[in-house]
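Mind looking over this structure? Questions follow.
Excluded from the complex is one protein chain; the other protein chains are retained at their positions.
We call the chains A, B and C, going by the order they appear; numbering starts again at 1 in every chain.
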Amino acid sequence: MPISYHRFAGSSLDRLAALSDGVFAVAMTLLVLDLKPPSVPKRAQSPIWSGGHGGSEHALVHGLLHNVAPRLLPYAMSFLTLGIFWVGQQTQLESFTRSTRALTWIHLTFLLSVTLMPFSTGLLAQDTTYRVAMAVYWLNLLGLGVLLHISLHYADRAGLIRAETTAEMRAALKRRIVVYQVLYALATLTCLINTYLAIGLLVALQLNSVIAPRIGILDRA
Amino acid sequence: MPISYHRFAGSSLDRLAALSDGVFAVAMTLLVLDLKPPSVPKRAQSPIWSGGHGGSEHALVHGLLHNVAPRLLPYAMSFLTLGIFWVGQQTQLESFTRSTRALTWIHLTFLLSVTLMPFSTGLLAQDTTYRVAMAVYWLNLLGLGVLLHISLHYADRAGLIRAETTAEMRAALKRRIVVYQVLYALATLTCLINTYLAIGLLVALQLNSVIAPRIGILDRA
Amino acid sequence: MPISYHRFAGSSLDRLAALSDGVFAVAMTLLVLDLKPPSVPKRAQSPIWSGGHGGSEHALVHGLLHNVAPRLLPYAMSFLTLGIFWVGQQTQLESFTRSTRALTWIHLTFLLSVTLMPFSTGLLAQDTTYRVAMAVYWLNLLGLGVLLHISLHYADRAGLIRAETTAEMRAALKRRIVVYQVLYALATLTCLINTYLAIGLLVALQLNSVIAPRIGILDRA
Partner (left out) sequence: MPISYHRFAGSSLDRLAALSDGVFAVAMTLLVLDLKPPSVPKRAQSPIWSGGHGGSEHALVHGLLHNVAPRLLPYAMSFLTLGIFWVGQQTQLESFTRSTRALTWIHLTFLLSVTLMPFSTGLLAQDTTYRVAMAVYWLNLLGLGVLLHISLHYADRAGLIRAETTAEMRAALKRRIVVYQVLYALATLTCLINTYLAIGLLVALQLNSVIAPRIGILDRA
């Protein structure tokens, strides 16, 4: 009986980590492509030595405040999101002994969600008042969380987690994902009242996740 | 007699793996550039506190369903394709003892096919009913498979494969490529009847390749 | 009491280095997207064998000189900047024993500044005479420096620096950042007189930082 491809394919954690770093790096940098310098009429007349003395300086300021600034919030939120999930995935991969083909595909699907982040962000940045855009963004967040949870669950059952990562630590990792996903969902629901409120709450949650002040349940999560 | 450059150039498998991860990561993320948020008229009137109550919410839903959704299928199919060939290439590189300049160039040509994937996908996503676009996409798939087969064949003859990779495993790797390429070709041929049928069959094949249910010849391949 | 996620998350320096290399690589290459070939009317008439004999050759030269050349200066300046901060960050990471979640987030914020560089550069390249664009560019430079300084300061206090990196070397690293940031600020201030002067001084500072001639305080910094 011939040996199956599935027995030995896709077992390198190093390659998976390297591909992930690449996808995250590109997705993080592509976010900025959404920030376009406001087009200001070129001051053709101004001689090189005049060095910018003129009246249209505030046209650029206006363009920055009205066209670029509103996009900064969704952009920063998405960078935070990608950073949070990059740290989360890194922590998981560090705790695995090796990969399998199934685990590799769980993470490839996770990376698919990562590549969708610039799209979801662009949709939200275009006009922050659309609740549909908010829902799409939340689905993307949900996908990232669900896939990391599946990865942990699978690796746990398949015996791919290092002995140093105690059952307590595994529980901490899973609990953290669930608690934050519930909070993300609740924050997103407030867009029924106001989308700015929803985005504000999401950013607050992410900053809490990053800065991690010691308060109650969120600390322990 | 002077020593030849070809004797010692390009022998690092690590660098080849790193370049490959980079090319795959960029190609996977570039696919998403094809997904553009549908442009919806900015609701200039809506004050910040109104939070998106309005009538044009369904205009965005319409844009998403008619302009974005049809592109999701070719996009997901291409992400699956890139994932499959990334796993395939990784499995090969892991089984080599070292690289040579010739092997490096086989893989650079393979990476050239990888970089063409966003183009082929864009062509297909533009209008899925064109059989010419279908043929271009299939040529791209064929190129990926043929180059991986050449790589394996060359490495085998040049004695670059680890002892742990038995003759049986090498045969499994080659068989898998051939079987899937034949099935890809047959699936593509059904575009003579209907292009949606062809794409559906290709996606089914790729999902089978990923999820790998235990059925007949495909299991053993 | 459950163990906290913050105790063991994000401690891999290798992953942080890999993500950083990815972000820098993409940001450096995206800069060039700003350089667009000037559009010249296609010479439809010219037969393949005429090989370009014609009168419109100087139209392309004109386009290159007027549309591309002025963008080369901000582009080269930004590539230098990214190179300088890449070397600076690499030197720091090499001197750390390991990372912590806090240190990882300091560097993620640093990478956020890196991804903003193509935007700031594009703003400046669009019309070099705007002092507002100059100020935005300087803020970006400042962010990069401040975050590297915070990283060093934090790692020092948290005991994450290798024993081989003496107190003297740590002081040298910090001094260098401060001296250059002061000089960057002074150079930027000259844009009140003339923006070209400011850019010229910034480029001179960066070339000094790269080529490092042995002159006075800058040498010791």
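Note that contacts are C-beta pairs under 8 Å (C-beta built on N, C-alpha and C of every residue); 3 or more make two chains touch, one makes a residue touch a chain.
The structure displayed is predicted, hence computed values, not measured ones.
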Contact partner of the left-out chain, one of B:Ala18, B:Leu73 or B:Val210: B:Ala18
Residue of B:Ser39, B:Thr97 or B:Thr129 touching the missing chain in the full complex: B:Thr129
Residue numbers in chain C that touch the chain omitted from display: 17-18, 21-22, 24-26, 28-33, 35-37, 39-40, 42-43, 46, 48-52, 54, 57, 60-61, 64, 76, 79, 83, 86-88, 90-91, 93-94, 166, 168-169, 171-173, 175-176, 210, 212, 219-221
Residue numbers in chain A that touch the chain omitted from display: 22, 25-26
Chain B residues that touch the omitted chain in the full complex: 1-6, 8-12, 15, 18-19, 21-23, 25-27, 30, 101, 104-105, 108, 111-112, 115-116, 118-119, 122-123, 126-127, 129-134, 136, 191, 193-197
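To be clear about the criterion, only the chains that are shown with their structure count from here on.
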Interface residue overlap between copies chain A and chain C, same or different (over half shared): different
From chain C, the most remote chain by mean C-alpha position: B
Recurring contact interface, reference A-B, options B-C or A-C [over half identical by residue number]: A-C
Separation of mean Cα positions, chain C and chain A [Å, integer]: 23
Distance between the centres, which are taken as Cα means, of chain C and chain B, whole angstrom: 33
For chain C, residues contacting two or more additional chains: 22, 25-26
